[in-house]
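Excluded from the complex is one protein chain; the other protein chains are retained at their positions.
The first chain written gets the first letter, and so on, giving A and B; residue counts start at 1 in each chain.
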Amino acid sequence: MALSELLFAGRSPLLVAFFSVGYLFMFLPAVALAFCLAPRRARRMVLLGASYVFYWLVSGTLIAYLLATTLSAHYFGLWLDRLLRGRDEALKALPRDQRKPLRAQWQRKIRGVVALAVVLHVGVLALVKYSGFFLGNVNALMEAVGLSLRLRIPAYLQPLGISFFTLQALSYILDVCRGTQKADDNLPRLALFIAFFPQIVEGPICRYGDTAARLWDVGPMNLDDVKLGLQRILYGAMKKVVIADRLNRMVGALFKTPDAYGGGFVALAAVCYTVQLYMDFSGSMDAVCGTAQMFGVAMPENFQRPFFARTISEFWQRWHITLGAWLRDYLFYPISTSGPMKALTLKARKRLGNHYGPLLAGAAALFLVWLCNGLWHGAGWNYIFFGMYHFALILSGSLAAPLLRAAGDRLRIDGERLPWRIARTLRTCALVVIGELFFRAETLGAGLHMFGRMVSDFSFSAKTAALRELHFDRYDAVIVLVTLAIVFAVSLVNERGASVRAWLKARPTAVRWALLYALIFYILIFGAYGHDYDAVIPLYANY
Amino acid sequence: MRQSVKSALGCAGFILGLVALLALFSRVALPKGNSAADGMPNVPASGIDAEPPGTIDVIFVGDSECYYTFMPLLLWREQGFTSYVCATPSQTLNQTVRWLRRACKNQSPKLIVLETDALYTGINYGDALLDPVERAFPLLEHHNRWKDLRWRDFWAEPEYRHIVRDKGYVYNDETVAFETAAAAEDDGYVGRLRSAYLRQIGDYCREHGIPLLLVSAPSMVTWSDARLVSASRAAQSLGADYLDLNALSDEIGLDWRNDTFDQGYHLNVSGATKATTYFGQYLSRHYSLPDHRGDKAYKAWNKAAKKALKDAI
Partner (left out) sequence: MEELIAILEDIRPDIDFAAHDDLIDAHLLDSLSILSLVAQLEETFDITIPAVEIIPKNLNSVEAMWAMIRRLEEAG
């Protein structure tokens, strides 16, 4: 037995399932206990230690990637800090009119260091995640052209959460480079920020300025936070275990053998997958934020009732918010306001006016953002298609906006009145569902084929055997719809600005307990767990 | 001080209420009979609850390798002792312990036979932790019964009356010949958790004075030399006997083209008949098992055997 096996390396990959016995009733209580017993200074180290233990239990020796990323971020940060200070001192020594060339020189050096950091981090991510896809395509291309050379495709084990912590580390380095964040010479603090166990699996992607201090200066555990955190975890459990996991087998069967079912089932599959994805991901986020809240740490939200969005653009400000914000702040704005892009915008505005002029640079930056967004989710043409689909929708939305507004004024239509708001929201939902169809399809070809069948042969015919494969009866449908109604009601209340949690807190004890018991037993009775179901790892844990 | 005492009492109260509700819901969720209509899972194995007390001489436990191989009615017909196969799909050793206790509630077997495939189905620590909780609160195991609850479930006490004719054996008469399949690839390693449960099984048998026999049913897919070594070592550490039917394929007369229904993974009825015949002779030679043939109290077994074995042949 190798030493790593002896030390439980990678023995518990199921710990990433936040609603498993292992995480909820073994790991989390153990960490909470250690946290409570630890003296004040040691609390932060308990969190750091627990995070590394968690990573070790799930990914074993791949923890090397996490450690390397942390060390790299730390030393690049310090290096950049030194360069920035050196630049400022050198510039101060000169009179104003001589500063420009020296500033440019320093900027080149700083940009070089940043470029190195980006290439290193993104390079490792690309190697581990995308080398197979890239080389596979190269091979396909060579076959198409008639060459007989084939490259060997290496198989890399993907470390847990590498897409997430790479972005987090990069955001730290870029913040230091832009001057929004001073480099941190405290390595454990940076390490805790990058490795904190609830968010390393699926995010949210945090910013150093917001989260690092909160984690490092974590206070004693207090009962209120624990109760609120547990309530949040419970609510997430309802979303994931009752709805998402219950839809899992049906969605899987429909996407695996779409031809066994009529075209109407494609629409059903797309809708159910979208529901499953949202319930799974947002339910997991509830578990993450709930866990963090138990320790008194606030995490940024990843969802803001995305299906209430009226446009696709708004949807992406409400869905996977931290990823969108990362791409916006570190990719979209820097590119669209960079030197060459600004020059382009200037020229374009003269020709096309102020609405369409900046759209040129905007479109270019947006294209890059959506290419990255699509690819970030996985190495496949269907992901790239997904990104381009939303790129096209957002761009065309922006292009059409002034025309639609004029038409609306002419026809005296007020887009803000409720019936129109609902119509726009439903339209947005439909567009999102179509996008998710391609996102989930096994390949791009399969996605296109399924879409074609949905449009050309919209029927609900299927053989009985195929229907049985769905493992979904009317009882399942009722439970899914009832639970969705509950989630919808809660979301509606939250959208109006009220807080269900605050309302709950203000109720008398008997009412609170009754509602909590109802929630707990709702999950225990109607949850899709046990030997009739397959355990479903959180869907975003593989990204 | 006051506030923290109040909080502690509040938490304790909440947990107590939770436990009480769990017990209440569990009473409703528990199947009130052992047939499929009552919502009992694993109906073939669950027939043990309905067998008249003190009538079963041999209890088999294990997974699908067990319930596709051993035919209690054939053992009855040829050797005269009664047996029951309390085996379930992919049974893990923690479940084996529970089945053992369940079977021995009303029975006093003279021999326990454990099929060794269960040694190689992994258990994780979460399942191990959940085990006593599931035993205490059947709601967790039977929660899916909400789909077919009946009024009876709310007030009736459990009554197990459904007799399973084949006594836990699962019949399969298809034939899909063995071609080539890799033997089990692992190194036969039995981890800490499984070893602990094995020891529990051994202790239980020892406490009740029941001999334990480990047996490896014939299979081309779930067997390997490594597993042979580790299984015999496990039997030794338990003070149990061990019999490897794989090594005796020729004596048993197994023909892997006709005796399997899934390319050598499990035996079909033809293979099971051969294996059971051989095994019955082995048991009669090595263990003092009673012969109830001719005993009027076991009339039901005669009837069952006549019907079942006629269907099989």
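Rule of thumb we're sticking to: a contact is a pair of C-beta atoms (placed from the backbone, for glycine too) under 8 Å apart; a residue touches a chain by one contact, two chains touch by 3 or more.
Keep in mind that what you see is a predicted model, and the values were worked out from it rather than measured.
Chemist: Which of the visible chains would the unseen chain be in contact with across the whole complex?
Modeler: Taken over the complete structure, the missing chain's partners among displayed chains are A.
Chemist: Out of A:Q98, A:N137, A:T337 or A:S459, which residue would touch the omitted chain in the full complex?
Modeler: The missing chain is touched by A:T337.
Chemist: Quick one: which of A:L234, A:L359, A:L375 or A:V536 touches the chain that's been left out?
Modeler: Once the missing chain is taken into account, the touching residue is A:L359.
Chemist: Just name the one of A:R111, A:K182, A:R405 or A:K505 that touches the chain not displayed here.
Modeler: Answering carefully, the residue with contact to the hidden chain is A:R405.
Chemist: Write the list of subunit A residues that the hidden chain touches.
Modeler: 178-180, 309, 311, 313-314, 317-318, 328-329, 332-334, 336-337, 342, 345-346, 349, 354-355, 357-359, 361-362, 366, 394, 398, 405, 415
By our rule, only the chains that are shown with their structure count from here on.
Chemist: Could you work out how far the Cα centre of subunit A sits from that of subunit B, in whole Å?
Modeler: Centres of subunit A and subunit B (C-alpha means) sit 45 Å apart.
Chemist: Using the touch rule from the top, collect the residues of subunit A that touch subunit B in their complex.
Modeler: It is residues 1, 12, 14, 20-22, 25-26, 223, 473, 475, 509, 513, 516-517, 520-521, 524-527, 530-532 of subunit A that touch subunit B.
Chemist: Tell me, which parts of subunit B touch subunit A in their complex?
Modeler: For subunit B paired with subunit A, touching residues are 7, 10-11, 14, 17-18, 21-22, 25, 41, 124-127, 129-130, 139-141, 143-144, 146-147, 189.
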